[in-house]
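Heads up, one of the protein chains got dropped from this complex, but the rest are sitting where they should.
Then we have chain A:
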Amino acid sequence: MSLEAPDTTETDEVPERTPDELEALLGDLVIDRDDHLNAPGFVIRPDAVQETLSRLKSEAGYDHLSLVTAQEYENRYESIYHLKKFDDPTQEVSVVVPADKDDPVSESGDAVFRTADWHEREAYDLIGIEYDDHPDLRRILLPETWQGHPLSMDYDKDRPQIATLPEHANPLEDHHHDSESDTMFLNIGPHHPATHGVLHLKTILDGEQVIDVEPDIGYLHRCEEQMAQSGTYRHQIMPYPDRWDYISAGLLNEWAYARAAEDLADIEVPEYAQVIRTMGAEMCRIAAHMLALATFALDVNGDFTATFMYAINDRERVQDLLEDLTGQRLMFNYFRLGGVVWDLPEPRGEFFSKTRDFLDQLPGSVEEYHDLVTANEIFQMRTIDTGILPPEVAKNYGATGPVARGSGVDYDLRRDDPYGYYDELEWDVVTEDGCDNYSRLLVRMREVEESAKIIEQCIDLLEDWPEEERNIQANVPRTLRPDDDTEIYRAVEAAKGELGIYMRADGTDKPARFKIRSPCFSNLQTLPEMANGEYIPDVIAALGSLDIVLGEVDR
């Protein structure tokens, strides 16, 4: 089944309701309309969130809560629930929930979409909106001793945050007084060989089995949203996306901002630049997936292995190509609004032949990985049927990218919500039905081959492009000032899944609110579902198969 070509006719058949029909469906829940550039928006009362979301989910088929954005206005707080359909992500709807300025309380959407849990915690942490009926409303990114909410208007950023070590919560405290049970509390991380960065897993063990695991994030929070809010659209924001998913997926991230900003400011990108973008983005995807394979092998083999070095070696080749293209190895800063910063490197023939050489040797490498990794009986024993993530659970948590596709959720924005040059090219969306660690790895390995197909077609196109039509940059005003109070949410398919940007313009040259929908953030939330009841090694493998980058989780 998973080998079938994507059936585009099927997605076309997803019944779409007009905004007015939706308003009729929601009836008196709607108190106002607040349309965004990407979707109709319905303003509802803060105590009707669950009712609204569940009606939209069960009756209108909006089964993907992509993002919860929170922000503060002069006269109110606001939470926006960005809903989509997994079957057709171009059908979007925004649920706008204003909350009182003095007492910002809003009903939690957690009962309808589990993914709202973390998103609302973040909104509480950074903005200060309180969510009624939330299962566990604590700070998520900042330390629990933090005073104030940094993205709220009355926040005094000059006030020093002084918290002595004893003031911090002791993770052991809650788990010690229960002398009846045989369980053991174990901190995995923040410094641990398998957490892929500074991630802290609070685990409760029964012998070797995991009873409960709770990811504790925020160690790498760098205020990316606020930094973007203080940069100008035209030039100052673009370097930041490189730093979210910093594992060589830079161009994919840049595209997320470029897409949102270009749609917000109504910029048309020349076709030639789109082809270059598509090619560069897929190179990044190969590099990112190679590293995912390498580190997953490290997690499962548990030692420095041949697979790790081989995959790093292949990543290095892509990295060289990207360096030729962009001049940088990781922080590319290659996209510009309306195009890319420069054309392909001269001599072009050399770049093409180098790329072709890479594409020619890639099938051999992939074959080798299959021999070394996926065909290995011990590896299969370790990864098949471990870390199970059923498709319904994956959707409920807003999992996207290879994690969702490894659970058989056929969702890829490159095909379902086309951008760039993807819909002109021949390639397939890869899915696997195993829902386990093995499937997630397999999806990545097969996606590498699809990416190679895309790159090959792109360089064929670029090679034959007439010299006088090589336009890499549209005419874009020096200063961009999108209209006041226009809002947009746009997403692209990054290496780890749906990477979206929400922006609200206020008539100035800087965004009034800049919100990042990080795929890793949502994907990591599924870890307890996969890990509970499994053995410690399986939790490590499940974490590896999620392929998170803490830079993107914490932003």
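As a convention for this text, contacts are C-beta pairs under 8 Å (C-beta built on N, C-alpha and C of every residue); 3 or more make two chains touch, one makes a residue touch a chain; residues count from 1.
Just so it is clear, contacts and distances are computed from a predicted model.
**Q** Out of "Branched-chain amino acid ABC transporter permease", "Electron transfer flavoprotein beta subunit/FixA family protein", "NADH dehydrogenase subunit H" or "FAD-dependent oxidoreductase", what name does the UniProt record list for the absent chain?
**A** "NADH dehydrogenase subunit H"
**Q** Which residue, A:Leu26, A:Ile44, A:Leu298 or A:Ala394, contacts the hidden chain when the whole complex is considered?
**A** A:Leu298
**Q** Decide which residue listed in A:Tyr246, A:Phe379 or A:Tyr502 touches the omitted chain of the complex.
**A** Of these options, the touching residue for the absent chain is A:Phe379.
**Q** Just checking the interface: what residues of chain A touch the absent partner chain?
**A** Residues touching the hidden chain, for chain A, are 184, 186, 192-194, 208, 297-306, 308-310, 313, 372, 376, 378-379, 381-382, 535-538, 540.
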